[in-house]
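One protein chain omitted, others in place.
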Amino acid sequence: MASVVRTTRRVEFADTDMAGIVHFANFFRYMEAAEHEFLRAHGLSVAMDWEGERIGFPRVSASCDFHNPVRFEDVLDIDVGLARLGSKSLTFACTFLHKGGLVARGQLSTVCCRLGPGQPLESIEIPAGIRDRLGATPSDAAS
Amino acid sequence: MASVVRTTRRVEFADTDMAGIVHFANFFRYMEAAEHEFLRAHGLSVAMDWEGERIGFPRVSASCDFHNPVRFEDVLDIDVGLARLGSKSLTFACTFLHKGGLVARGQLSTVCCRLGPGQPLESIEIPAGIRDRLGATPSDAAS
Amino acid sequence: MASVVRTTRRVEFADTDMAGIVHFANFFRYMEAAEHEFLRAHGLSVAMDWEGERIGFPRVSASCDFHNPVRFEDVLDIDVGLARLGSKSLTFACTFLHKGGLVARGQLSTVCCRLGPGQPLESIEIPAGIRDRLGATPSDAAS
Partner (left out) sequence: MASVVRTTRRVEFADTDMAGIVHFANFFRYMEAAEHEFLRAHGLSVAMDWEGERIGFPRVSASCDFHNPVRFEDVLDIDVGLARLGSKSLTFACTFLHKGGLVARGQLSTVCCRLGPGQPLESIEIPAGIRDRLGATPSDAAS
């Protein structure tokens, strides 16, 4: 299975809400940024040209469990890895830590799609070259 | 079980991303706003004084499945209801529709907490008066 | 000069920050939404096909002065009007009120551009038909 990539980010003032903590919806922005860092670390991007086609990975689901709040200027460690590599889909798992303590855990599921100009999204099998870069064999060829 | 409350909102330009659709993290903001509309419709608020105590409902989990994208100026219908009323927790279920078609479905789970100034959050049983306003009996007294 | 359009919006929880008030950057989102409401009220849109061309209005500047803070669930009245109609540019002025009291004042300046696919933005004179709909004659033909 592919490696885990660790990113860090400092909580910004605009990320907080009137409860004095990071607003929960921002964890989904944080997860997405970590996912994109993971892709960059594997020579990939969330929207790229691949063998003459425009390929993208729209989300099909997202979830997060919140264990402990974090505050302005806290520095988060975010570990992101591939939880599942299907024939057409990817699921990333994220763990958020602050000073080693668990903050939140989340998942993002995406589907590989061909992005034709003015066309509806069409899901496709993840190209072999992308699969190779992700450094993993399919865990579930039926997905 | 309590009623379903329908809210509508028009997608704003700032809610879109470079894929030309509403960014997925914004569905969590939309869900939260619908939840708060539900509470207002039942004479409650997400942060209120209740019998001399400050009561709040921090999130413990959030999830959403995305079925169809929506775009700038689309008008969404958002149906929100109580999916589960525990002794200390509430789970709201949201359905997002556009012109009658399914856009997304999500859930937000929150826990009733006492908010003392300078105190850590302390979970408590949902006060009977709040439970009455929610118009429901506990579906799971053990939660 | 064109009319003033009033919109209202209720402050959402996600719009607040740890100071307990609406985060200042959100006033720019609010202004933009009011500008788009103004355009809709005049039969226009911020991104539209016009006489066979794709026309848009990217921002060239934005500013806001903050007079009084607003909080969760406050209902804002936002008055937006055309402060200046140049040959190529538009400046919108917004006034934010809460219960009749001044909250903030801001301006957004935009330039009319042709949006060719894969082309850099090219500024153009505002088409006469759009100008007619805005209900105004140019205040400054030199801009």
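Read from first to last, the chains carry the letters A, B and C; within each, the first residue is number 1.
One rule holds for everything that comes next: contacts are C-beta pairs under 8 Å (C-beta built on N, C-alpha and C of every residue); 3 or more make two chains touch, one makes a residue touch a chain.
Everything numeric in this text was worked out from a predicted model, so none of it was measured.
The chain omitted from view is touched by exactly one of C:A41, C:V60, C:V75 or C:L102, namely C:V60.
On the side of chain C, touch with the chain left out of the figure occurs at residues 18-19, 24-26, 28-29, 32, 47, 56, 58-66, 69, 121.
Panel shows chain B; residues 13-14, 16-18, 20-21, 23, 25, 71-72 of it touch the chain omitted from the view. The omitted chain makes contact with chain A at the following residues, 12-14, 29, 32-33, 36, 40, 45-47, 72-73.
Please note the rule applied: only the chains that are shown with their structure count from here on.
Centre-to-centre, using mean CA coordinates, chain B is 30 Å away from chain C. Taking each chain's centre as the average of its CA atoms, chain A and chain B sit 24 Å apart. Annotation for chain A: residues 18, 25 touch two or more other chains.
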